[in-house]
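Only one protein chain is missing from this complex, and each of the others stays in its spot.
So, subunit A:
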Amino acid sequence: MDRDSESEYEEEVEEEFEEESGEEMMVDPSPPPFVVKDSGLDNEHFTFINVADIKTEIDNLLSEYEQMFQIPSDDVLRILLQFQWKRDTVQNKWFDSPERILFESGCTPANPSTPPTYPYECPICYCSYEQNDIVLLNCGHGFCKYCFTAHLKQLLKKGQTNPQIRCPQEQCTIKLPSSLIKSFNEPYASQYNTIVVTDYIGQRKNLRWCPGANCPWVIRRDGLLRNVACLCGTKFCFECGGPPHMPVSCELRRKWLERIQADTENLDWITANTKQCPKCRNPIEKNEGCNHMTCRACRHEFCWICLGDWKTHGSSTGGYYSCNRPKNVDLEKKQMSAKARIEYFTHYLDRYVSHQKSHEYAEKQKKNILEKQENYMRHFNCGRKVVEFLADSVDLLVDCRNALMNSYILGFYLAPGVKKDLFEMQQQQLEASTERLSELTEKKVPDTNRQETLDFIGITSKFLHSMLEGMVDSLLVVRTDL
């Protein structure tokens, strides 16, 4: 569908919507400009490349050095493979000593051996062959082409991932030239190409395959952000390949996960799904993602995380949402007491687990969103374009919950200081607005407020971005007394 017909379609839908629903709802004539689909996973910072383009990039590199060093492309490739495609190393080594780098890369043999005499006995099958049946390498080792192909086939079949394939002769340091490997029939050539491309991607810090099943995209990182949303739908961390976990780094997240795994007893207590209403002591089970709780028995509204009155949360009521900061813990102190340490840890763990739960709820909401959209369309008698905000809101909610969950790991490890204050402010804003968004998405269809939801999608995604982008620099100071 091209642009024009798309906007036509939009107009149609909106006309239809306005006619049918009458005055009940104000309709936004154009999609709000700030809706970002892959919120928090800002794809401006990533480029999606296909393998053919990587291949071209490699070919360009090869021909560049071919001209610079005046050596065959086979030798350039062997050198680049030997030195992990590092341009600086390769150039320095070349200018130090071309002979040495050629030897180290397996292009030239240690001692050139005498050319064989024919008929020649293949050292693999021990049969004699004439010259045209022998594959002769520049180290002087020859093999019959039948054994040589069988060997190559065996290597590739068993999943060779190292593109540096040695001469089969024991102790020989020569690496097979790529032109030789590619001179055999398919599929060797294309399989070898794939191995080379994979090696190149593996060695480049700014490139990575999408970990999604059968996904062909290669992702190039152009900035410092780590959360990637691939075109295939897979979301992952660019650095560790695991689930996206900004703002916390891979290392701190791993440390945290190890820690909470060791602390299962503590976790059992915290993950218990029920808490008592702080006012009437009725047990309450939390079965939705939003942390704004209303007790069924006494209608008391409170925050699930800190059990404080909800009135003190969120700027709409004039209060100030601040349950992301540990209370009763002197944060400025260099060394915390044992008791303070436990309180400190529990504070963050509690919030981490809360958001983890809410994240699961949000994922569940996301799964059922099509059904909800159908209901909405039926109820308000409107078109498909109009209900997109429902999917957008839960998509964003999933990302926010994930970011908040991980932000408590970062908060736990961050040392007190200006950076942490700023971070907690951003976290606070995001948390407050996520809670509101969460509430909005949990409303039944007839009570859904489209305009308010759209507004909160906009605000929340802004907060999400500023929190994630504010924490990408690597100069964060980490506590050492935990």
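The rule is short, and it goes like this: contacts are C-beta pairs under 8 Å (C-beta built on N, C-alpha and C of every residue); 3 or more make two chains touch, one makes a residue touch a chain; residues count from 1.
Convention: contacts and distances are computed from a predicted model.
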Matching the hidden chain's UniProt record against "N(6)-L-threonylcarbamoyladenine synthase", "Actin-related protein 2/3 complex subunit", "Mediator of RNA polymerase II transcription subunit 18" or "Ubiquitin-conjugating enzyme E2 35" returns "Ubiquitin-conjugating enzyme E2 35"
Among listed residues A:151, A:182, A:385 or A:462, the absent chain is touched only by A:151
Only one of A:61, A:124 or A:189 touches the unshown chain, namely A:124
Filtering A:91, A:113, A:169 or A:234 for touch with the omitted chain leaves A:169
Had the left-out chain been drawn, it would touch subunit A at residues 123-127, 141, 143, 147, 150-151, 154, 158-159, 161, 166, 168-170
